[in-house]
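Note that this complex is displayed minus one protein chain, with the remaining chains in position.
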Amino acid sequence: MVNFSINLLAEAKIVYTDGGVLAEFAWTIVVLPFLAALLITFFGKNLPLKGAEIALGTVGYIFLYSSALMFVHVTEGIANEFFINVGTLGSFDIEFGWVVDGLSIMMYFVVGTVALLVFIYATNYMEGEIRYTFFFNSLTLFAGSMLVLVSSPTLIQILIGWELVGVCSYLLIGHYWENKDNSSAAMKAFITNKIADVGLMIGIIILALSSGSLRISEILYQATHDYTAIQNVAFVSGILLFIGAMGKSAQFPLHVWLPDAMAGPTPVSALMHAATMVTAGVYLLARMFPFYKSMASDALDIVMLFGVITLLMAGLVAVVQDDLKKVLAYSTVSQLGYMVAAIGSGAYTAALFHLWTHAFFKALLFLGAGSVIHSVHSNSMLEMGGLRKVMPKTFATFIIGTVALAGLPPFAGFFSKDEILASFNHEGETTFFFIAVLGAFITAFYMTRAVALTFLGEYRGHGHPHESHKMMTTPLLVLAVFAIGSGWANIPGVYTGFTTWVTTRKTPIVEYHPESFDMYALSLGLAAGLLGIALGYYLYQLQGSAETGDEKIKIQPIWTVLENKYYLDNFYFKFVIDPVKITFAKAIDSFNTNVIDRFINGFGQIVSFLGGIVYNNFDQNGIDKLLNLSSTGTDAAGSKVKLLQTGRAQQYLMLFLGGVIVISLLILFII
Amino acid sequence: MEIFEIVTYFVLLLLLSTTVRVVTTSNVIHAAISLVFTLALTAVLFLMLSTEFVALVLVLVYLGAVVVLFLFGIMITRAPLGKNAELDNDQNKKLGALISGSIFFIFSYILVSGFDGEVEITSGTSTELLGEVLLSRFVFPFELVSFVLLAALIGGITLARKDEALIDEDQI
Partner (left out) sequence: MIVQPVLVVAAALFSLGIYGILVRRNAVMVLLSIELILNSVNINFIMFDTMLSDALMQGQVFTIFIITIAAAEVGIGLAIVLMLFRNRQTANINEFDLMKW
């Protein structure tokens, strides 16, 4: 029986258990994907489904286990963590382990559910594609890496999981690497993340050194109990950790990799770049939230600022996209901005709640987009249209996803977005509040545009679109159920189970918990959403822009600026990449060619010179001459000895007698 | 020294000198005649040793047949007669002298170190006894030797004859 009370501005008295056997063996869901990846590597190609069955089995197991954990957590509450010591480095103990508390269980459940549905979808979507087995291998590895990340009780394991998901992202984005654009996109993702990871690493080092431990629970304890060592570095390390989160969660200005990451197959986009990997930054902030709240509240303000900038900027760019997946990508960036801004304003639960609902409906939208793209064989919305007639299930689920994203009740997005707006309002951040409302308007607008261009009107393309296979539409239906129902986990004033779930941690969370709906925020948010849908529908359906593709609101030069993504990529190329490329890279390249290569070539030349010496002197002159000597020697000796054969009997007799004399002398006098 | 001994020494000396003349003279006829003297002196030596039969055989066979054969051979092979015949291989002389000197030295060393003293000559071997031994104990080699002589005879004739058949073969 749950026994708790939630008060305003007070620490919730959370009661939890240690999870028992279920928590003790939670490490299996982390380790199993790696074993499965190994199995797929060795046996995948020979199996009937070419390795997909191993992957499906693994994520099925993860789903079941995380559901079991979720069930126990909902009924009883678990907060526990386990450590395994693998060695010491100086004064630090290097430990790995797994955490079983509210935040982690919620993440396990999200990963398990979305991964299972995406894997089922991908089994059909990727059929016949190149490197099918390797694809599932990478996907399984990714699932394992994400679980490593969200289950880590130490900073070192978070870093390892962080890098692992980065690698898997690189592998999966660049799945069709035969096309140079795709491999460049993978490289862009990896390098952008790597730049952000520098901040993460420095932040971790500073935190570890100042607190003397790598354990997160230890650091959080020190933070909440006002240890001075940590207090001195709190702001700096907080900012640095956020920089790491910026890379992974695509905050402005490090968001540039996410739209290009759409070059990967759609299941990848659905799993990684909607639900799981991009939420790792938010997860990190959430995990370290007590630290931020107690000691680095100034850092939180900066976090909020960047989140708000992101949500607005990304939303505006999403309006001008013609590629369906890019719309969804920018939408993801924008929603991540919402989550980050929520954490920045101190709303821990709201951010995680939005993460939770967003995972489901964004995955739904991506899978639906994948279904459309698979059927039309094109990403561009200009070649779509009128698909509601031929793809009813996809259409229905896509509508549900859109409405959930736009934030209309009773769909999931309404509840989560409303909580964020309420938090802004409560904290008194008026500017950010209005920007967030504007963001909601823009979100609804571009999603309606996307729906109109894709499904409404008449078909503008040249192919024969048809509804997708059952294996692709069934996950859509399941996700649609989640997109509707997942928001009911946290209704202020009615049922706030979700809050309990995610705040059940070893370190208590201090935040504001609303007792009921904030009507001001609710009304503004709802109005913004409805207005956005209405405007979108008007412009694109009623004005016929959907049929002609002529978008009457292309107001230049704003449209051009948005189309060029604020020239941010150009900026990066000119001021970040080119200086490095032209000066640094060229310098290193010339160093490589002139110094290192010459050095190695010098070795080679020395060796070949020595070899020449050996060859000429030893081999040719020495050994060959020696061998030749044996033949010429024998020849010479023979030609000298043959002269003995004169054919004259007297000389033969002389030789014979000479021998006889010698022998007789020997016998007579010596022997 | 007894007279017998002196005579023996004399005979030996003559023997040596004739032999030296055989191998060093540049006149072939002189060499053949010197051989006659050598063989005769050997027969004398045998007589002094009371082995008359062997001396007789030597004179008969060697002096009567072999030397004649040699003279015939000299004539048929048109050996250059007269003193200024180049009879020696000049290049072999030094080495030949060395070798023969060594052989002499070795032989004499063995003989001198092996045998010594004087020996008593018996009154005379009976030719009768020799005949008996030859035809009883050594009859087998005796007969074989006669075969050898026959073979040599036939062989010699076959080798040396010149007849029309052979000439025809040569012309073919």
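A and B label the chains in the order they appear, each numbered from 1.
Here, a contact is a pair of C-beta atoms (placed from the backbone, for glycine too) under 8 Å apart; a residue touches a chain by one contact, two chains touch by 3 or more.
What you see is a predicted model; the values in this text were computed from it and never measured.
Residues 4-5, 8-9, 12, 15-16, 19-20, 22-23, 28, 31-32, 35, 38-39, 42, 45-46, 48-51, 53-54, 57-58, 61-62, 65-66, 69-70, 72-74, 76-79, 86-89, 92-93, 95-97, 99-101, 103-104, 107-108, 111-112, 115-122, 125, 129-130, 133-134, 137-138, 141, 145, 148-149, 151-153, 155-157, 159-160, 162 are the ones on subunit B that touch the missing chain. Residues of subunit A in touch with the missing chain: 642-643, 645-650, 653-654, 657.
The rule is short, and it goes like this: only the chains that are shown with their structure count from here on.
For the pair subunit A and subunit B, the distance between C-alpha centroids works out to 122 Å. Looking at the complex, you find that subunit B touches subunit A at residues 89, 92, 95-96, 99, 102-103, 106, 109-110.
The part of subunit A that touches subunit B in the complex is made up of residues 650-651, 654, 657-658, 660-661, 664-665, 668.
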